[in-house]
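Omission of a single protein chain aside, the complex is shown with its protein chains in their original locations.
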Amino acid sequence: MSRKTVLAASLGIVLAYCVVALLAPVIAPYDPHAITGAPLSPPDREHPLGTNDLAQDIFSRLIWGTRATLLLGFLGATIAVVLGTAVGIISGYYGGTVDEAVMRVIDVAMTIPIFPLLLILTMFFRPGIYVTAVLMGLLGSFQGVRVIRSQVLSLAVADFVTGTRALGARDGYIMGRHILPNILPLAGVKFVFSAQHFMLIGIGLGFLGIGDPSVVDWGQMINRASQNGAIILGLWWWLIPPGLAVTLISLALAWLGYACEDEINPRLRLLRV
Amino acid sequence: MKGVYIIKRLLTSLAAFCISVTIMFILLRLMPGDYITMYLETIYRYAPPDVVEAFNHVYGFDRPILEQYLLYLIDAFQGNWGYSLIYKVPVLAVIGEKLVWTMVILVPATALAILAGIGIGAYSGWKRGSRTDITLLNGMIFIRAIPSYWLALMILIIFGYYLNLFPLGGYVDTSALTTGIDPFDVANHAVLPILTLFLFSVTGTYYLMRNSMLMTAGEDYITTARAKGLDELTILRKHAIKNAMLPMVTMITLECAGMITGSIFVETIFSWPGLGMLTYKALVFRDLPLLQGILLIDTLLIIVANIAADLIYPLIDPRVQVGEDV
Partner (left out) sequence: MVMNKTLLEVRGLMVGFPTPDGLVRASDTVDLEIYSRETLGLIGETGSGKTVLGMAILRLLQPNTIIKGEIRYRGRDLLSLPEDEMRKIRGREIGVVLQNSGTSLNPVYTVGDQIAEAVTLHQGLKGTEAWHRAVELLDAVRIADPARMAGEYPHQFSGGMRERALIAMALACNPSFLIADEPTKGLDAVTKREVIDLFGEVNRDRSVLFITHDIEAARNLATRVAVMYAGEIVELGGTGEVLSDPAHPYTQGLLASLPERGMRPIPGSAPSLITPPPGCRFSPRCGCAGEGCRTEHPGLVEVRPGHYARCMLYDRG
């Protein structure tokens, strides 16, 4: 399986999810919150994946749930990567006291357990899905700073940078025009993996019951399913599809990330060339 | 320089701890209603205002906020982390008890994951590109992409429900009520959680070790070893692994610390009464004091892990002294 195939396939899956999310109102047969017949009924022609305990159509909920998943992942990743890259570039470029200060802050921030903090804050404030995504992005940006910064450190002393400075270019110009493009591949890979990570965590929050109840969320679906005895009662149509849906997008993003990483760092050569 | 390092570490750890405490302090203050009312209501179902006021006075809730904060901080350092709303006992006591149970599944799983990850990852990286390597790598990537809660669920369903090999949850059978806790029974219940935790963390260790080995395999001293006439297995075992493990130390210690929080999903699904399950309960019942305790314990664990990494690293790499930036 060549790298190009993997790249294409994973990209295809991600795009498919995006399409489904965008066209949810069109594709889904029912409104995801609406009551449509008998609760806990197995799949039939009217309800391809049956109904849940509130008699809502599971298939529709599955489709609508794509939105929450993608939102959590991509919004969170955007915030994390933009913030992490910006801070990393500034810190690495200026060096000296700025760098020292930033690194101290990062050191302290990384000593605080991020996941429990996220849990507590989410439980306490019960934010909507957008705020949750932003929060995840903020908390998740610390880790990226270190990686970006070390890359920037080696770039900042590169000859072409010194040369540009000798021409009289301003710092902002150098950072934006010369350093950033060299960082983009690294940031891009980070974005893909972060998106995967935040999707899983976001859905996980729903699974723990502290997600946004007004939004259809695969994690909450799994949660409700197991709480209603789906395992014992054999309600596989309720329990399995949301989990599969998460796993599939997670896999696709992972493959995408590794394929991109291969492009950047040929030494790793993860996928068979 | 040892002195500088110690101070730096101490300050960072202190700052992290204080920030955790401060965040919880702010949250507690932000809660609608107040702590005392909340607490009293869980015991007595009704909190008359004058009783509340008396308690407030005794516990110092009517003092200026800065004073409260300082007292709170001091309490935190002394281990006085308040009382759990669910269990009505000091937070630290509950955490201590549950932590032990988490260790029962966490320690074996993590130990196995580290050993397996290092061994398999080293071999995979050494034989880079071979059939074994590619298969292992793809397998690991696959497992790692599965969300931990889904993995746990699937394992429970397949091994516990359909194959009926292991119990569906809990840590003992109901027979324990009469015959007491049987270690074999506990072990039986622990298998699936340990398996799940193992699968989840071995992927991380594998990947890191493999990468590290890829770098190490190309080093000049490996060629030297070959030039001496050593066979491949000896070179891998003696020369390559030790060097490849160096970057792993920091990662491993941090993973150990992170596993505590990661176990929340596994424990919840398997109904294993450890720290993860406790966290879940605390979230559901909004037991802030308990949650604070968990946050602080986790912070402490990360601090300990960092220090451990700093101390272990010089033991393995003779080039590094304690406190040097790696």
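By letter and in written order, the chains are A and B; residue numbering begins at 1 in each of them.
Basically, a residue touches a chain if its C-beta (ideal position, glycine included) is under 8 Å from a C-beta of that chain, and two chains touch if they have at least 3 such contacts.
Given the structure is predicted, the values throughout are model-derived calculations rather than measurements.
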item: Chain not shown, its touching partners among those shown; value: B
item: Options B:4, B:163 or B:227, residue touching the unrepresented chain; value: B:227
item: Option from B:243, B:268, B:292 or B:306 whose C-beta touches the chain left out; value: B:243
item: Where the unshown chain meets chain B, residue by residue; value: 219-221, 223-231, 239, 242-243, 246, 316-319
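Here is the rule we go by: only the chains that are shown with their structure count from here on.
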item: Interface residues, chain A side, partner chain B - complex; value: 104, 107-113, 115-117, 119-121, 123-124, 196, 200, 203-204, 207-210, 219, 222, 226, 231, 239, 243, 246-247, 250-251, 253-255, 258, 267-270, 272
item: Chain B residues within the chain A interface of the complex; value: 12-13, 15-16, 19-20, 23-24, 27, 30-31, 128-129, 134, 137, 141-142, 144-150, 153-154, 156-157, 161, 168, 211, 214-215, 257-258, 261-262, 264-265, 268-269, 279-280, 283-284, 286, 288, 291, 294-295, 298-299, 301-303, 306
